[in-house]
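All protein chains of the complex are present and in place, except for one that has been dropped.
Moving on, here comes chain A:
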Amino acid sequence: MLSRLVLRAVPAALRSLPPPVTVGVLHATRPLHTSQQHLAPLPPLPEKGGEVRYGLIPEEFFQFLYPKTGVTGPYMLGTGLILYFLSKEIYVVNHETVAAACILAVIIYGVKKFGPDVAAFADKLNEEKLAKAQAVKNESIEGLEAAIEQEKKEQWRVEGRSYLFDAKRNNVAMLLEANYRERLLTVYNEVKKRLDYQVAMQNLKRQKEQDHMIQWVEKTVVQSITPQQQKESIAKCILDLKALSKSAQ
């Protein structure tokens, strides 16, 4: 938004420069914008228009004749002219004169009676128009002032940038830390799994060896027991049992 103000200041600055004689891009041989430019507010409208006497003759005429003939000069001139026109019949009196007289009478009566009211009404309309324009101007001024306030606030906020970035940096560091620890945990778990596997393998192997050895030993022992030895051992066991039963009784 401030750039728009700068852009608007640029043409004014360019106009204030002395007009160049030969310009690279624009080959102008006559200087541009030599007259003064009035961008400032226009002068206000005059309150009342030029004074007009009897609605027909401007005041300047009376003032023009005043030094030479005084106050009654123009009236004498008017009377003389009218009598001259009538007597020489440059102005002919006919039916149109009567019509003109009636029309003039009606007009003068209307103006005298309704003039002030019409003037007040027109003034009121003008006032409303002016008030609307003023309201628009005031609104735009207020809007711009509010925008200025906003800008100032934004500028104040910019000062807190360092805190914002510190907080963000902390956040990022924390995220990195958490991620690192997660991965560490994963690595630990994976390694543990592999080591457990190795341990289980070794246990399994040892167990299998044990079992196998036991079975083999049993098998060989059983095989080594010949039927002769089996009978002898069974007879011996029976004798032992009998002896035991005798001793128990």
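Here is the rule we go by: a contact is a pair of C-beta atoms (placed from the backbone, for glycine too) under 8 Å apart; a residue touches a chain by one contact, two chains touch by 3 or more; residues count from 1.
Convention: contacts and distances are computed from a predicted model.
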item: Missing subunit (named according to UniProt) among the choices "YjeF N-terminal domain-containing protein 3", "Myotubularin related protein 6", "Mitotic spindle assembly checkpoint protein MAD2A" or "ATP synthase F(0) complex subunit f, mitochondrial"; value: "ATP synthase F(0) complex subunit f, mitochondrial"
item: Per the touch definition above, residue among A:Leu32, A:Ala101, A:Ala119 or A:Val172 touching the missing chain; value: A:Ala119
item: Residue touching the undisplayed chain, where the options are A:Val71, A:Val93 or A:Val221; value: A:Val93
item: Per the touch definition above, residue among A:Gly55, A:Gly160 or A:Pro227 touching the missing chain; value: A:Gly55
item: Where the unshown chain meets chain A, residue by residue; value: 45-52, 55-56, 58, 87-94, 111, 115, 119, 123, 126
